[in-house]
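Removed: one protein chain of the complex. Kept in place: all other protein chains.
Presenting chain A:
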Amino acid sequence: MTGGQLADVLEGRVADPGWLADAVDRVARDPDAVATLFPAAGRRCGRGPLPGPDSQPGNAGWTVDDAARVLLLTALPLHGPELAAQVDALYRHGGADEKRAVLRALPLLDLGAAGVEILHDALRTNDTRLVAAAVGPCARQLGDAMWRQAVLKCVFMDIPLTAVADLDRRADGELGRMLADLAAERHAAGRSLPEDAGVLLALIGDLPGRGDPADRQDQRDGKAR
């Protein structure tokens, strides 16, 4: 979601809109104030679900506090390393809800390599809230090898693949190979893939150029593009 969309979708849904307007204003004047305002956003604004635009499945699952926190981050009057340090500290010291909001905000913030580090950290967790957020639009910063691992992790964690942004564009032969191997393992154990993963596997099977050698090289290198 863009900053403008955020403000629109929050209209009428925030428990204490005066608090949020004031908090955004304070952060814009004093960036260090975000350290205490950011964690408080759930208590002051509410945590209910926001209606997501159906046309953009990667935006599924946003909550009021997610959007309020993202607004606070986009109000920070910082750039470059200073912005990265402030956001990184909020992520490191944040609970799962705060970490998730940072992940949601990543496409709107230019953090450079620090943003990729945060994504990798989220994908190392086994917290479905963080992994689901990390495969959203922010995953555009992930290299293909790590992105495929992230999609497979969603399958393992029963995270619906609707959480994955750009799935139609990025799903490739190597991801298909990984899913097919997993299906074989599950079959040997008398189990099966989740339905959405089975559908994805079938769709990838229809792609031209399945198993492209360049993809396999990228997988071995584990390199971000």
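Odds and ends about this structure:
The rule is short, and it goes like this: a residue touches a chain if its C-beta (ideal position, glycine included) is under 8 Å from a C-beta of that chain, and two chains touch if they have at least 3 such contacts; residues count from 1.
Heads up, the rule we're going with is that contacts and distances are computed from a predicted model.
Hidden chain, UniProt protein name from the list "Hydrolase TatD", "Sarcosine oxidase subunit gamma", "Carbohydrate ABC transporter permease" or "Phosphopantetheine-binding protein": "Hydrolase TatD".
Touch with the chain omitted from the figure is made, among A:D25, A:D168 or A:D181, by A:D181.
When the omitted chain is restored, the residue from A:R26, A:R47, A:H120 or A:R140 that touches it is A:H120. For chain A, the residues in touch with the chain missing from this view are 92, 120-121, 123-126, 145-146, 149, 152-153, 156, 178, 181-182, 184-185, 188-189, 219, 221-223.
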